[in-house]
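Input: one structure, supplied below.
Only one protein chain is missing; all other protein chains are in place.
Our next item is chain A:
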Amino acid sequence: MQLFDLALIWAFIIGFGIIMYVLMDGFDLGVGILFPFAPSEDDRDVMMNSVAPVWDGNETWLVLGGAGLLAAFPMVYTIFLPALYIGVFLLLAGLIFRGVAFEFRFKARTSRYLWNWAFAGGSTVAAFAQGVVVGAYIQGFETANGVYVGGALDWLTPFTVLTGLGLLAGYALLGSTWLILKTEGRLQEWAYRITTPLLVAVLVVFGIISIWTPFVDELVSERWFSHLSVIWILPVLTLLCALQIWRSVRRRDEGLPFVSTMGLFITTYLGLIVSRWPYVVPPEYTLWEAASAYDSQLFLLLGLLFVVPIVLAYTAWTYWVFRGKVRAGEGYH
């Protein structure tokens, strides 16, 4: 009677939405993380201007992620959010402060340093909290009858702290390669300089996480080590992307470092998905168990097919309107 496996289609849609969010908000959070370390206040102006036109649209993908999960996989929404209750609050508080910092920093004189901190602090907290979510997902949740029954701080473990730091480093790398693309002169030179150390940091943390994960979860270790499977292609691709970042930075390419960093994120993300598939609320529930009613999934899917192409079109148009290098002294005012 049910023509398509809608839950499967929705898993792809949500998966797409999440990686869109990670890549798009990732670089502007990354710019925030790097903010305090910039060579000068002028450079900070340029950094902010480089993401100012787009960060708001980027964040709307997060809202879509939340609403989309509620619509398609309500169990994910209603287990993750209670389980991560305190973490979600920190994430939202971080996003609020960095959001308003964009606006007020340029109006302030004496209080300017406060907004610098609001922007950097908010971005850092938000990025760390998102990394913790990833770690908590790998770790799994204590549930009974589809309801979270664990404690308030179960999500906070050494492992999730490490994944938090991992995403922090990853977003910083996205930020620095974005700056290579969008800036020039001294600031760009600085971005080139910090990219390689950031890359090393990312590789080290991702490496530790990869070694640790099989111990956290049996399914993962079985999947990766029981027999030599094709999924080993993913870490190989990740390393190739890393190599490409390193080489393109040495060659002073402008666009390639950013593109390769996105590649690094995508392959890592796919690695995470194949390790966990098809569990969306580990260790117990698969995507089919977490799905909403067939009817509801269908009702939204029909609209989505119509509207999302239009959304993508005008989003692309905004990026096009604000294309090119951001220079000092132009931009905000």
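Keep this in mind: contacts are C-beta pairs under 8 Å (C-beta built on N, C-alpha and C of every residue); 3 or more make two chains touch, one makes a residue touch a chain; residues count from 1.
Simple rule for what comes next: contacts and distances are computed from a predicted model.
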{"item": "Choices \"Cytochrome bd-I ubiquinol oxidase subunit 1 apoprotein\", \"Response regulator receiver domain-containing protein\", \"Rubredoxin\" or \"TRAP transporter large permease protein\" - which one is the UniProt name of the chain not shown", "value": "\"Cytochrome bd-I ubiquinol oxidase subunit 1 apoprotein\""}
{"item": "Contact partner of the left-out chain, one of A:G99, A:P214 or A:P235", "value": "A:G99"}
{"item": "Residues belonging to chain A that touch the chain removed from view", "value": "41-42, 45-46, 49, 52-57, 59-60, 62-64, 66-72, 74-75, 77-83, 85-86, 88-89, 92-93, 95-97, 99-100, 102-104, 106-112, 146-152, 292-293, 295-296, 299-300, 303-304, 307-308, 311, 314-315, 317-318, 321-322, 324, 326-333"}
